[in-house]
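The complex appears here without one of its protein chains, the remainder shown in place.
By letter and in written order, the chains are A, B, C, D and E; residue numbering begins at 1 in each of them.
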Amino acid sequence: MTPNPALGAHLQPFSGITTFMRQTPTRDLNGVDVAIVGIPFDSGTSYRSGTRFGPRKIREASLMLWGHNPILHVSPLDKLNLVDYGDVEVIPVDIRATMENVTREVGEILAQDVTVIALGGDHSLALPLLRAHAAKHGPLAVVHFDSHPDMWNREFGEAFPYSHGTPFIRAVEEGLIDRDAYLQIGIRGPVSAPDDYADAIRAGAEMIPIGEAFEMGTQAIIERIHAKMGNRKVYVTLDIDATDPAYAPGTGTPEVGGFTSFQMLQMVRGLKGLNLVGFDLVEVNPQYDHGDITALLAANLVFEFLSLLAM
Amino acid sequence: MTPNPALGAHLQPFSGITTFMRQTPTRDLNGVDVAIVGIPFDSGTSYRSGTRFGPRKIREASLMLWGHNPILHVSPLDKLNLVDYGDVEVIPVDIRATMENVTREVGEILAQDVTVIALGGDHSLALPLLRAHAAKHGPLAVVHFDSHPDMWNREFGEAFPYSHGTPFIRAVEEGLIDRDAYLQIGIRGPVSAPDDYADAIRAGAEMIPIGEAFEMGTQAIIERIHAKMGNRKVYVTLDIDATDPAYAPGTGTPEVGGFTSFQMLQMVRGLKGLNLVGFDLVEVNPQYDHGDITALLAANLVFEFLSLLAM
Amino acid sequence: MTPNPALGAHLQPFSGITTFMRQTPTRDLNGVDVAIVGIPFDSGTSYRSGTRFGPRKIREASLMLWGHNPILHVSPLDKLNLVDYGDVEVIPVDIRATMENVTREVGEILAQDVTVIALGGDHSLALPLLRAHAAKHGPLAVVHFDSHPDMWNREFGEAFPYSHGTPFIRAVEEGLIDRDAYLQIGIRGPVSAPDDYADAIRAGAEMIPIGEAFEMGTQAIIERIHAKMGNRKVYVTLDIDATDPAYAPGTGTPEVGGFTSFQMLQMVRGLKGLNLVGFDLVEVNPQYDHGDITALLAANLVFEFLSLLAM
Amino acid sequence: MTPNPALGAHLQPFSGITTFMRQTPTRDLNGVDVAIVGIPFDSGTSYRSGTRFGPRKIREASLMLWGHNPILHVSPLDKLNLVDYGDVEVIPVDIRATMENVTREVGEILAQDVTVIALGGDHSLALPLLRAHAAKHGPLAVVHFDSHPDMWNREFGEAFPYSHGTPFIRAVEEGLIDRDAYLQIGIRGPVSAPDDYADAIRAGAEMIPIGEAFEMGTQAIIERIHAKMGNRKVYVTLDIDATDPAYAPGTGTPEVGGFTSFQMLQMVRGLKGLNLVGFDLVEVNPQYDHGDITALLAANLVFEFLSLLAM
Amino acid sequence: MTPNPALGAHLQPFSGITTFMRQTPTRDLNGVDVAIVGIPFDSGTSYRSGTRFGPRKIREASLMLWGHNPILHVSPLDKLNLVDYGDVEVIPVDIRATMENVTREVGEILAQDVTVIALGGDHSLALPLLRAHAAKHGPLAVVHFDSHPDMWNREFGEAFPYSHGTPFIRAVEEGLIDRDAYLQIGIRGPVSAPDDYADAIRAGAEMIPIGEAFEMGTQAIIERIHAKMGNRKVYVTLDIDATDPAYAPGTGTPEVGGFTSFQMLQMVRGLKGLNLVGFDLVEVNPQYDHGDITALLAANLVFEFLSLLAM
Partner (left out) sequence: MTPNPALGAHLQPFSGITTFMRQTPTRDLNGVDVAIVGIPFDSGTSYRSGTRFGPRKIREASLMLWGHNPILHVSPLDKLNLVDYGDVEVIPVDIRATMENVTREVGEILAQDVTVIALGGDHSLALPLLRAHAAKHGPLAVVHFDSHPDMWNREFGEAFPYSHGTPFIRAVEEGLIDRDAYLQIGIRGPVSAPDDYADAIRAGAEMIPIGEAFEMGTQAIIERIHAKMGNRKVYVTLDIDATDPAYAPGTGTPEVGGFTSFQMLQMVRGLKGLNLVGFDLVEVNPQYDHGDITALLAANLVFEFLSLLAM
């Protein structure tokens, strides 16, 4: 797409309009390979609201991303036609209506054979995203970075099945996830009940809690991921709170004792070679960030997603 | 009620448990005159979420409130049996369920002849609060301090009648407000359409926009309030953003060009003599506050409410 | 211009791409009436750098501006074709090169009969802006809101005539300002030497220091402005530090004891009826702002500029 | 004193060593007229500690003070030999030892006929400062700007007579204050008991509460000060929390509903003509400030003190 | 104890009253196993005051602690009757009086066979806490996590033996610590004199400086702890600044180059099997925290303490 000079592609990162990596904001997806899709919804959160500002801040931080990835040896924007789709309309007062919007709009994008990288927003969004992707691809293998399993049955009472603590139990129930290929990495922190982990595992999740992850090291984790995923179609869902709050303070339900930013980058780079069909990066909450270091980490992780797609 | 020493009534404000003015946290309302009721719901907001932390921060700031009001010459805790009811359970993903909880729980408190001072949370809460109060008292005269009329018909699309921009049009439609005695004070800022003010006025609101308010002065505003309210039963709803962001930065949809904190205090003190039956103070958003000055102003305004009730 | 749905015109202010009031980012000025032009340059500052982030934050705050001005009774976007031009390329290491870019690019915009509203950046930018406007219009009448005269001869030593403390002495020397119609409003604070004010006045500035301004009141100031400007072509330069730091903490050289935000709004509204040909709003420094209240005030003042142009 | 180039007198305010207005740090008081004396003690506070960083931040903010006062028409550094004495050694664990240090060291400075401008720290310091000044001058007339009377009998229990809430009752008891000439300005906020104000008045304080102050206006307040003080020797004690938290958020026990910064400056300028013998400015707490606006106000108020001394 | 619904045990962490893990605030210790005791004293600090707000913020963060510990396989609240005792009354102006209060009140709690987990406040509190515990248990084995030995002889001059830099030399002198079983872990940073470490060691402390700790790894540290402590009665004192400031910025005297939060958690979990009789967690300073990550780490460490007690 001919660059729009008003966006400021020739400018330094403090200048110009803040689309993702200065790409064109458009809904014309003709010839497009990848779309950045913001979903600024935070009503599903059980603690600190504010992730509705996540997409905006990640876009801003993305202006620091020069074009070439010297680890994966690829310049993603040379290989991929990337656009900034803007944001899906969310309805803060209604999670069901929001989820419907997400499933429908993302489904329409996928229908044009465009890969979606979704920016949250809270993790409740993983459910409608999985619905849209599974509608196209069938049940998905899932690599899930997180400090929480997000497989509670209910968070706000019996009548409310949807929230940022429940998307993956719903997804399993709905058959959106291939239970033979669902891996959770980085889980930690106090849980509600003795059986919380067991329940999640019984529902299909293989879990690498943080202690085991630190003992294995990132290389072994990467190998476990590849062994588990094989050549299935893989959806990657990355809750920024998998990272330690020292590296990612800007999130809604921080859990101490997590990954460093380098480990996060290494694990995402290690997804190279998988059959990747979808991505989300959620739970960036700028209201609790400082120096925008969380948003910057998020932008770099999205850059690694793009690099993976470009290889 | 015998004070609980663990709450720390004998301590300085940096110490002890943060109930409102160190009052007992209880749901036993026997003999109680006034209950502080938190409603930490912020999914109704159209801009910055975070008011869910309003009740907590106002409680914390309330420890700075010594017992005597030297302007109104009253020591409210000597006259009133005040308790901290804690918070109504809110459901961030479901505004209707939340509103039902508010209406039901507040209704039960009112049924015991306890006056409620509700702490938000966003302004969508005014609707279930008015439902509860009108159920007991009939249609209410309303003194409404705000920078916005909050009388839009819809904020998030046709299907969603409830949000923090719509409670008063709903309340008028439901007959909860006495249209002869509804006064809005402090309105300002850009609006959506040329008829926004006219629509609000047609629906029953008498409006004192900020420019007129500054020309009148607080004494004349107070007189207008008394003239309008007469001896009706009055509900007071106070959106902290009626105050200028210099004085109340911690709010979700700040509008520049508003009242000073002194003017706010004067106007609330000026409600003396009205037949006051209910209060809310909403839209305190600690995530955007600094030095807790907004929470502190809110706590002082609640102290004035209490003083009015004690006279 | 057909709205681009990716910009998010239908969305709430927390959502979508942050162009000014969601207007199209473009350099195609065909049929355009007004262009928002960012100039993120802060190397001219003598104290706190950071105003380079001013344009970005004002754009973000502008999403809070609903379309209708209920004081001036106009919906500017209904009357004006407004675009977001993006930012002029600035060279942080070279103020002369930056000023040349500003003069040239703004000159080209003006040559297409588009009115420019420039967002700084520091006040050194007023000089190249005045060069561009005077090239088109001849010497300009100037309404200058500021806490400082910005008429020092040199700020960083003899060899360096350009900085944010010198633009107006340079502009007078270069004949860009009509010395019969140059009014400074809000001046205050300690100065370098006893003759600083006298020097500024001798150079052509009529000065309303803040004490006199408070005594006169905004209505009398407005009358003085109109009397002074008459029907000349008027350029408005607004340094946000004319406002008190309580209302505008996010600025580089704050001076205590200034205007309230309401007074600023009133004075800008009072420019109604002048023959306005150019505007800048400078010295918003988000790194020292809190709750974005300074950026929000700036966005509202730009909205008033737009409303004046639309009448 | 020959300026030390390492201090950076020729530099812009972002540069160089942060002594007060770049004056020499020295304890050689030979030929000195005025000494800036920091007292970084905050253990006397009943709410937010942190005023120990007040002197440092006020020094930093003082670099923004150019040399000439255009309202009082004086360049204080041309008239006065000013030095930065540095800080009195304080003992955070022992208020009595700290007070002894203050009284002794300040007494030694006064003994050399040097006027002291003391920077707090919390208001408990007023007592040892008054002891030192009364030892030289006898009982003092006192102009006291504050939101609190600071005349409680005890704050932390019977055994502890000293704290930031008690200095003035102690000073009256010790005969340090001339009870015919003690004026408190700006008092407000909830108090402990119905008789708090009456007790303070009975002890000798004439009180202008904030409501009365706003009705009178600053000019009438100035007249009242002059009438009350006459030609007595006057000590000025200025608690920054006399100012509204919008203008001075960086303080330990903020009270909403106070003076603007302009009013503070006007009242201090209005002390012109009094027989001023001592000054303190206390309760600046940088940990709760933002954009350093409180420190900047404090530095400007000290500049007015200096101007008064230079006239 | 029957839960008090006003405390909000059924609510999400953003809601309800902030007692520690929503436990009952009470001084009735009948049947109680463990009491959380706040000691909001910060006058003993040599740098940044503000730890007086530590207990309050740790309580707030504790609402994020779900009930089950999946590493130690225990649900502490199922095994222990835990209450929130509230705060000991501290006297900011008098460290001796404060220490007496602590020793007396904590002694009374211990006398009822309740285990105390004390939340600071600054580290000077370890002395009166050790006095109370040694009075019951005799000289104590001590596991001391810290970046500083806190064994200076004097910090503020000869006359002042008590401060946050001296508690452990005092405790050794008073025979409160078993010199054969005193282990300091994490020590680092510049020291006052070449013999500082040697002096501490001579006084009885075995020291694992941070460099050695990183070489050993947490497993070997845990083994060293167990070898050293044996089956003695062990008091654990944890200065949050043992952690690196990246993970625990909210502290008064941060030292760079420290432990990660995961290492801290692992070491505390490694205390399993010791004969633990007392705990303190000190030096959390919310005024310098961001995103509350330090308070959250502290709350999690207290949860591990509770888990150890419950096993």
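We adopt the following convention: contacts are C-beta pairs under 8 Å (C-beta built on N, C-alpha and C of every residue); 3 or more make two chains touch, one makes a residue touch a chain.
All values reported here derive from a predicted model rather than from experimental measurement.
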Margin query: Using the touch definition from the header, name the shown chains in contact with the chain that isn't displayed.
Written below: A, C, D, E
Checklist line | subunit D residues touching the omitted chain (full complex) | finding: 4-8, 10-12, 14-19, 25-27, 38, 40, 52-53, 55-56, 59-60, 83-87, 89-90, 92
Checklist line | Hidden partner chain, residues of subunit E it touches | finding: 46-48, 155-156, 189-194, 196-197, 209-211, 214, 244-247, 249-250, 253-254, 256-258, 288-290
Margin query: Even though one chain is hidden, which residues of subunit C still touch it in the full complex?
Written below: 42-46, 48-50, 52-53, 89, 91-95, 97, 124, 156-157, 159-160, 162-163, 287-288
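Just so we're on the same page, only the chains that are shown with their structure count from here on.
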Item checked: Candidate from B-E, D-E or A-E with the same interface as A-C, over half of contact pairs in common -> B-E
Check: So, what's the distance in Å between the C-alpha centres of subunit C and subunit B?
Finding: 37
Check: Using the touch rule from the top of the page, what residues of subunit E touch 2 or more other chains?
Finding: 12, 14, 52-53, 89, 92
Notebook entry, point to check: Chain contact graph: line, ring, star, complete or other?
Noted result: other
Note to self: Let me make sure I understand the interfaces: which chain pairs count as touching?
What the structure shows: A-B, A-C, A-E, B-C, B-D, B-E, C-D, D-E
